[in-house]
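Have a look at this one.
Only one protein chain is missing; all other protein chains are in place.
Moving on, here comes subunit A:
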């Protein structure tokens, strides 16, 4: 499958270059390894994260597209669906092995990630404390989000 896998990734890359999704840039780190991608998300207008620029790593398994990619925030982000540690892991929706389908595309993953900046999914939160705060203390939540954006997610 590995040649098929590579062909599919190349196709997706071409599609992404031809029709780049708004607010997202995504491309492989190097030409020699198409399985590791750098992703940059700019939060959409109206999002609490507006003004922040977030860097992520997208890793495609060698079995791609039979297995889901993994997505990690390298920029620290205060978000109920992103693990609050040095990994910045996400584990929800189509990123879960049991929800992933081979015809899901990288674009769908990127759009889901950007969608989460607009509206966190508190029902499937990995950081339940943050989710609780989002539900019960929106002002406090927003304050921390802004603070973290200022500290970590401002483009220099």
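A few comments on the model shown:
Just so we're on the same page, a residue touches a chain if its C-beta (ideal position, glycine included) is under 8 Å from a C-beta of that chain, and two chains touch if they have at least 3 such contacts; residues count from 1.
Criterion: contacts and distances are computed from a predicted model.
When the listed names "Multifunctional methyltransferase subunit TRM112-like protein", "small monomeric GTPase", "Elongator complex protein 6" or "RBR-type E3 ubiquitin transferase" are checked against UniProt, the chain not shown comes out as "RBR-type E3 ubiquitin transferase". Of the listed positions A:27, A:53 or A:91, the one in contact with the omitted chain in the full complex is A:91.
Interface note: of A:27, A:53, A:104 or A:118, the residue touching the hidden chain in the full complex is A:104. Residues of subunit A in touch with the missing chain: 1, 4, 7-8, 11-12, 15, 63, 65-66, 83, 85, 87, 89, 91, 94, 96-98, 101-104, 108, 125-129.
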